[in-house]
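With one protein chain withheld, the remaining protein chains of the complex are depicted in position.
Just so it is clear, A, B and C label the chains in written order, and each chain counts residues from 1 on its own.
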Amino acid sequence: MSRPECQFHLALGSRFENIELVQVVLDESLRRLACDDDTRYWVGIAVREAVANAIKHGNHLDPGKKVEIDLRVEGEDLIISVLDEGNGFDPGRVADPLQPENLLKPDGRGIFYMGKFMDGVEYRFRDGGGTEVTLRKRITSGVAIPERNQEGER
Amino acid sequence: MSRPECQFHLALGSRFENIELVQVVLDESLRRLACDDDTRYWVGIAVREAVANAIKHGNHLDPGKKVEIDLRVEGEDLIISVLDEGNGFDPGRVADPLQPENLLKPDGRGIFYMGKFMDGVEYRFRDGGGTEVTLRKRITSGVAIPERNQEGER
Amino acid sequence: MKIGVRQRQGVTVLEPKGKITIGSGDIALRDSVIEALDSGSRKILINLKDVSTIDSSGIGELVAAYTTVTNRGGKLKLVGLPPKVSDILQITQLVTVFEVMESEEEAVDSF
Partner (left out) sequence: MKIGVRQRQGVTVLEPKGKITIGSGDIALRDSVIEALDSGSRKILINLKDVSTIDSSGIGELVAAYTTVTNRGGKLKLVGLPPKVSDILQITQLVTVFEVMESEEEAVDSF
């Protein structure tokens, strides 16, 4: 696919309540892509974590700052990216939540969960500000994917 | 409110199925704004009509062309705008579906319904292409509007 | 959207379920009306009780069905209108066009 079709692009103010908006539109999209219940659930959790981080660490809960969510299908992969207006961080310095000294910490599990529930998690930091995390999930479940069938790829 | 906060901005490819995505995110937003069931239903129908027109008449069902939906609250008004990439039309020349000669026509009721279910319907045509319809609905139902309460306007 | 079809005392009863909206259900409704006509039925009753949402395209399909059935010498009636479907028909003054019946029994007897 030379021009992958974006399924949806959603922009929201930085409030935790808005995570529910992401959830409903994501769920409806995944349903349409014939994702099974489990996939929908875990992708949903991963996206919630990414959006929560964008709202909290990226935009510091400033409701005037935008979080943008983008969902598209590329080949067999579902790609969801979450963009904030923050200054980024060093993903290499994020602690491993499985280390004994971290096991009882109340936070630090979000990125770890994203990695567990998705097939790929990549951070990109834009010049001049903006953190973008791209989540990737293989969705060849043997189930028909209506979007691609329409384009005659099978 | 000098800088009205956008509740959501959603961009979608021009497929009728995508109307369901608009519906879920709209419904969740209206729920949060404490709109009652009836208001949610009729605003939902009006927005469906606007998006259907954008997909069909504006973008001629080209899935690569975008429809953008924007929801915000200004004062007591809910404002929803729908933008397509089309060449526009002359709203003054749209026939009245209540005229006896139009009563049995299979189409031509969409804009009429928008007008019935909303408090305002306005068309704007951008230079270089793009039709934007802005739907307005008074939502002072005496019910608390959480978004505004948070900003201390009441 | 799914459409149930059954016969009751010589009347074909069509029972659409869910949304009759653009791109989903509008065409299915049209097809099932034409199929009923093609199979010889001239008494067609659409029971709308399980319709959750109808938009202008869905209304347009009801109107088109009415015209098609009438042109082919048949009769089309409606029954089971949920309040919101009734409202939207009313708004475009289509309740005067359609014969809207109170109950399926009454409807079937009236043909």
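Throughout what follows, contacts are C-beta pairs under 8 Å (C-beta built on N, C-alpha and C of every residue); 3 or more make two chains touch, one makes a residue touch a chain.
Note that this is a predicted model, so its numbers are computed, not measured.
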(message) Given that one chain is not shown, what are the shown chains it touches?
(response) A
(request) Please pick, from A:Arg32, A:Lys56 or A:Arg136, the residue that touches the omitted chain in the full complex. (result) A:Lys56
(request) Among A:Arg31, A:His60 or A:Lys116, choose the residue that contacts the chain missing from this document, as touch is defined above. (result) A:Lys116
(message) Residue by residue, what part of subunit A touches the chain that was omitted?
(response) 15-17, 19, 41, 44-45, 48-49, 52, 56, 97-98, 103-107, 109-110, 112-113, 116
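Basically, only the chains that are shown with their structure count from here on.
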(request) Treat touching chains as neighbours and tell me the shortest step distance from subunit B to subunit C. (result) 1
(request) Could you name the chain whose Cα mean is nearest to the mean of all protein Cα atoms here? (result) B
(request) State, to the nearest whole Å, the distance from the C-alpha centre of subunit A to the C-alpha centre of subunit B. (result) 27
(message) Could you work out how far the Cα centre of subunit A sits from that of subunit C, in whole Å?
(response) 44
(message) Residues touching two or more other chains, restricted to subunit B: which are they?
(response) 17
